[in-house]
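Missing here: one protein chain of the complex. Every other protein chain is in place.
To keep things simple, chains are lettered A and B as they appear, and every chain counts its residues starting from 1.
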Amino acid sequence: MLDGRMATRRRAGARLWLSAAWLLVVALAALLAPLIAPHDPLAQDLLLGRLPPVFIAGSEPGYLLGTDSLGRDVLSRMIYGARVALVVALAAGVATCLIGSALGLAAGFYRGWTDRIVGRLVDIWMAFPPVLFAILLIAVLGASLSSVVLAIIVIDWTRFCRVVRAETLNQSQMDYVNSARVAGFTRLRTLLTEILPNVMPVIVALLTLEMGIAVIVEAILSFVNLSVSTDAPTWGGMIAEGRIAIYQSWWVLAFPLVALFLTVLSFAQLGEGLRDRFDPVLR
Amino acid sequence: MAEAIFSIEDLQIEVPDMARKPLFGPAPRREILKGLSFEIARGSVLGIVGGSGSGKTTLGRALLRLMEPTGGRIVFDGQDITHLSDERLRPLRRRIQMIFQDPMSSLNPRLTVGRIVAAPLGARSSDPRIAEALDQVGLSRAFAGRYPHEISGGQRQRVGIARAIAMRPDFILADEIVSGLDVSSQAQVLNLLERLVAELGLTLAFISHDLSVIRRLCGRVIVMQAGAIVEDAPTATLFDSPAHPYTRELLDAIPTPDPSVRW
Partner (left out) sequence: MSAFLEIRDLSARLRGTRERVLRSVSLQVPPGTVRGLVGESGAGKSMIGKAVLGVLPRAVEIVEGEILLEGDDLLKASPATRRRLIGAKTALVPQDPLTALNPSRRIGRQVTDRLVDILGWDKARATTRALEMLAEVRIQEPERVMRLYPHELSGGMRQRVLIAAAFAAEPKLIVADEPTTALDVTVQKQTLRLISELQARHGTALLFVTHDLGVVAKICDRLSVLYAGKVVEDTSVEKFFATPAHPYSAALLAATPRHTDPTSSLRPVPAAVLDAVGDEIAAADAAWRPHG
């Protein structure tokens, strides 16, 4: 029989697999960096400076993506840079998600004073200009990987909180929540077994989005030298360096930029793909 | 006369009227239920009829203690439950169950039918009681693995019934459960309820805005208007000689499948 709502079937396959594949590549690069990087990312050799990548004339074998002005291998630096990107994405993403979602769920479900306090907190917090806040934080804590992660968490948890709260409020109106009350569930159990599964799609979507944002924020901070110390290579740092010599060696900027783009895109698509594949309502 | 499973005395519910709240100070109170008194005999089927705004849904929620009365008493099986806390109510919950109007929002869309029916029992969906409940409502066991959006409206409503009866309650409140169903599904659900009431010895309160479905199922009917009970009578009496003008208006408004009387 024909239902008024006609679900459009999505091709769950492509989106999920492609994005997962790229992220797997990044993860492997990060984990196995010392084993797979062809050169030491910090080793400088001025005689081999600004070598083009292997598909352009004038390259040297062994430096697949070329070298930068100090003779450091671009590919190796990218592989090591993946470490920073991934750590930031996972640490900042997951922590922001946990804090923001927990507060959002509590505020949306329990209402009353919990909601009022969390609401005020979010409003006041969001009144601080985020970029200034991040810079201030890092200035106080010193530039390091952990201060970058902390800065992202501190700024972005409110994003989760607001959205999760709204969705929780929505779901709390549903009769299946009343049904759980009638069945004698405790409120906590209702929150965890009835509401959480229905807020999960929103949380997962936000989480993957947040991971992409974290990678970009780190890149921006590197670009302005507020991220990890300049020794360890980061994609943002490479972009900053590459910008200076862009006419002579465009590859130093281009490749990390592409990697950044693909990674952020993959995080976002992963979220959609997971939802297509696993959300029972869409099947 | 059978003993009363529910005894309602002068039940009042007021809520703050947020639409009229002044900038400073509390909102004025709006009376939704204005002092209702009636009894529900054990093993009977009571019809609760009224239009929107009559308070019938609020009454239903009050009976299930989903709302706390602001006045009066609700006595369930000899026990005063009017102001019991959630904690103290919990052991009683198993005995007072409800079936909701909109099967789409009353079934958790991300749980399978089996888990939905099993959850209030604290059981797994493989528990035999689940299969038994599904059998009793005429759904095959295969339904346990399906999701609410994969089955029809009538079937979803039957899942709601299965969930309610699986707990072997004493009393069930059915809140407009056939309003959105077409005529054939409606007939199936009503016949099912009739059978279950007889087989399981249930007491049933059936809320509806449609008197035509009430006649078959209910032994007694209370008619509500604007938060008060305007008529409380056995079904036959109500239909044959309605006392209150509003009751007559409701009866009159039913479109009978008889083309000789036109509107």
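What we mean here is this: a contact is a pair of C-beta atoms (placed from the backbone, for glycine too) under 8 Å apart; a residue touches a chain by one contact, two chains touch by 3 or more.
What you are looking at is a predicted structure, and each value in this text was computed from that prediction instead of being measured.
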item: Sole residue of B:G78, B:P91, B:P128 or B:P255 that reaches the chain not shown, by the stated touch rule; value: B:P255
item: Residue touching the undisplayed chain, where the options are B:T58, B:T82 or B:Q188; value: B:Q188
item: Touch residues of subunit B, complete complex, unshown partner; value: 51-52, 153, 182-188, 190-191, 209-216, 235-236, 239, 249-259, 261-263
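Convention: only the chains that are shown with their structure count from here on.
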item: Subunit A contact footprint on subunit B (complex, rising order); value: 64, 66, 86, 89-91, 93-94, 96-98, 100-102, 105-112, 119-120, 147, 149, 152, 163, 167
item: List of subunit A residues in touch with subunit B within their complex; value: 1, 174-176, 178-187, 193-194, 197-198, 200, 279-281, 283
